[in-house]
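Just one protein chain is left out here, and the rest sit where they should.
Our next item is subunit A:
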Amino acid sequence: MQIILRATFLIATLVAGLGVAVLPARAVVEIDINKGVVEPLPIAITEFISADGTGAEIASVVEADLRRSGLFAPIEKGAFIEKISNPDAAPRFQDWTVINAQALVTGKVSETADGRLKAEFRLWDTYAGQQLIGEQFFTSKDKWRRVAHIIADAIYQRLTGESGYFDTRIVYVDESGPRNNRVKRLAIMDQDGANQRFLTDGRAIVLTPRFSPTRQEITYMSYEGGQPQVYLLQLETGQRELVGNFPGMTFAPRFSPNGQQIVMSLLRDDGNSNIFAMDLRSRNTTRLTTANAIDTSPSYSPDGSQIVFTSDRGGRAQIYVMSASGGDPKRISFGDGSYSTPVWSPRGDLIAFTKQTRGEFQIGVMRTDGSGERILSSGFLQEGPTWSPNGRVVMFFRQPAGSAGPQLYSIDLTGRNEQKIPTANYGSDPAWSPLLE
């Protein structure tokens, strides 16, 4: 089901004589995000022309997305020289280069005859004097924020060469009430904190929601039955379903990359926990670990061939990698401290983790063989990393000493760009969705 219609328009006549203007090959402006330190790209994002305030609102959401990525430095509107009145015409490029805008975004929002929203935008390379992107979108009016995020993703992708992550959502645990009697509700919101809504009523403790990579579905753990167990929740219908019928606690669920399996921990009667995979169609379970240990927090590699997980089989919690069909796990974390909550990057190159060392909690990343460990953030209590779908940003939750509850933060792989994610109450256990369809 396509909610937002998208079209590229090739209006080559716009840019004098440049029939190839929309082809990307000649662009001057680009960001190499693989460099260690990235100087944010100065970009001018003009208010989209519209009869009401929608154009300005869409432009401001685009601007906020790009600014929070840390890769763009949107220029103060007061510095703009040219006032865009016809976004279909080429801008006066020198008016933009003189204020050091290397890229320019213009746009227009209007209403179609059948009452739908039509949004158009163009991305310009001001120094090359050419249009880089021109696209238009048709959708219902209430989807205007999604259109803005899709535009921001298009700009991000065109200028960095990598897919964006703005048209995504976060499922997390909303926390309210006193610390010794917390009310926890599943909540979902856009990645920028907008459109928050609750998915459960707070009567049962709910933990660790995770998105299906393929369906509008999440898996999570809930105390609603007698035993805490793993459940599935359909986001569109609200339908909930217990995953399997196990004698003991099931926890730490996560989908396989193809969405057809759930891997999770199952508590044994002797108090140890092992990792099992369940096929969601046949409901057959496969036992993947057998150690007399705590084996938990499993996460698939994006190709589905391997699983990274936490185990204390060596004494303290450390990170191990094994084949997705089980077998002998290989320990990959060897630093000073204990390691848990490993999560494989969607790009496949890194594993994010929580590390406890010297009384601190750290969020870090390492290569999949355990080398190249880098700490992105340290603090009193922070845990639970989740990856943006492009593998460039990690979100987690943090509770400073003396505070009444945790809040959500994101940090990019440089460790320099940390952003607080606004939530209605306290928030924990964030999970990032794939890019929306």
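Everything that follows uses one rule, which is that a contact is a pair of C-beta atoms (placed from the backbone, for glycine too) under 8 Å apart; a residue touches a chain by one contact, two chains touch by 3 or more; residues count from 1.
Methods note: contacts and distances are computed from a predicted model.
Here one chain is missing from view; checked against "Response regulator", "Peptidoglycan-associated protein", "TRAP transporter small permease protein" or "General L-amino acid-binding periplasmic protein AapJ", UniProt names that protein "Peptidoglycan-associated protein". The residue from A:69, A:296 or A:433 that touches the chain not shown here is A:296. Listed residues A:102, A:272 or A:410: the one in touch with the omitted chain is A:272.
For the options A:196, A:356 or A:378, the residue in contact with the chain missing from this view is A:356. On the side of subunit A, touch with the chain left out of the figure occurs at residues 178-182, 184, 205, 207-208, 221, 227-228, 248-249, 251-252, 265, 267, 269-273, 294, 296-297, 310, 312, 316-317, 338, 340-341, 354, 356, 380-381, 383-384, 401-402, 428-429.
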